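For this view, one protein chain was removed and the others were kept in their places.
Let's look at subunit A:
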């Protein structure tokens, strides 16, 4: 039994609920027979991967849905074993090179060459090429991206690459110029409303529009999150009656708490308290950049107008440093101390 997110995922381009223009373009591209490399980008939960799958289906037919999932082991230059999960059908292969961490270059080089150097075996295939989907392309290392760029040109006859990324900013320009860029924007509230009611209908229950609005407001354009919330809601209170509480992820609630702590008191003791909370968050494997961003937003919503810009400025400042650095907790605390001191100075000026 799949979750609703997967169960009611549209399979064909025609079934997609929003961005119809995009669907039409993809359809004509698939029909033209001259399919380019593509880069799908857009926020998380906007439907990039769904669209990629639909496009593949448009290209090759239902055969792409016959998936085989296995694990490949690559050897790093230092003879360490790297395991990468591979999802493939007869016509395409889907990889997430960031699973290999620093050695994504090895995966890209070995796997892509291997695929690119073999021709399409299935004579009944609609297209002469195979497709490689690279997920989380924005976390590819520079080396891996460099390894990709030549491959993309050299093996154009055998292979097309579809990259999937949240933002194009971390991709090098040569890659971007080789791809057709497809922006998948987050759905609007109305679009999300239609999708949610569609899901409810398919799951045989009625979703009160107020509940849907609540969910949409909370999910911030992330449709996957919205559907997960919906399912959780349905499971927790099956009749959907009475006052509904939309479940927030726990880490988010926790970050809100930290923000409140920062704003209410600025003492060394409080710094220690917040530090303990940071440790707790980090130990739950929440990415530190996400922690910083969430808390910064929560703090900003609670402080005086004049401080907002400064707080965000320092959040950005420390996030950059955090990405470069290795000990994340130092940077988080440095930001907290900075914000506290700003806040104190502000209070001091007022009185």
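Everything below uses one rule, namely that a contact is a pair of C-beta atoms (placed from the backbone, for glycine too) under 8 Å apart; a residue touches a chain by one contact, two chains touch by 3 or more; residues count from 1.
Definition applied: contacts and distances are computed from a predicted model.
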item	value
Among "AP complex subunit beta", "P-loop containing nucleoside triphosphate hydrolase protein", "Multifunctional methyltransferase subunit TRM112-like protein" or "Serine/threonine-protein phosphatase PGAM5, mitochondrial", the UniProt name of the subunit that does not appear here	"P-loop containing nucleoside triphosphate hydrolase protein"
Sole contact to the chain not displayed, among A:172, A:260 or A:290	A:290
Sole residue of A:33, A:209 or A:249 that reaches the chain not shown, by the stated touch rule	A:249
In subunit A, positions touching the absent partner	1-3, 5-8, 11-12, 44-45, 49, 61-63, 65-67, 69, 85, 87, 94, 96, 98, 124, 126, 135-136, 202-204, 222, 224-225, 228-229, 231-232, 235-238, 245, 247, 249-251, 253-254, 266, 268, 271-272, 275-277, 279-287, 290, 318, 321, 324-327, 329-331, 333-334, 337-338, 340-341, 344-345, 348
